[in-house]
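Here the complex is missing one protein chain, while the rest keep their positions.
Here is chain A:
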Amino acid sequence: MSDIKITIIDREGEAHTVDAPTDMNMNLMEVVRSYELAPEGTIGICGGMAMCASCQCYVLNLEHMLPEQSFEEEDMLDQAFFVEDNSRLSCQIPITEDLDGLEVKLAPEST
């Protein structure tokens, strides 16, 4: 098990390529929080249960490598704003070795 590289474009448009561990049972939302790429309190508000949409991101590549959307995730994205075809909740994307090189952009903060 080793770290993978993920590129995260923050809400200001700045790209950050970060190392994400594959052996800590982390999801993408937690990676964003651990590197403080979005202010606390504006991301992962529900803790990662697909029950808010504060961690919405746009997946820019490797879309076919991601897990299928659960009913809960689809349901939440249905009620979210700024949703595009490539929108996902980053809390529902576990960090695995398959995702090395993943690029995502954080969706705007919704009020």
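Quick note on the criterion: a contact is a pair of C-beta atoms (placed from the backbone, for glycine too) under 8 Å apart; a residue touches a chain by one contact, two chains touch by 3 or more; residues count from 1.
The definition used in the following text is that contacts and distances are computed from a predicted model.
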Omitted chain, identified by the protein name its UniProt record gives, among "Metal ABC transporter permease", "Ferredoxin--NADP reductase", "Potassium-transporting ATPase KdpC subunit" or "FAD-binding protein": "Ferredoxin--NADP reductase"
Listed residues A:C52, A:C91 or A:V104, member touching the removed chain: A:C52
Chain A, residues in touch with the chain not shown (by the definition above): 39-42, 45-47, 49, 51-52, 54, 74-75, 78-83, 108, 110-111
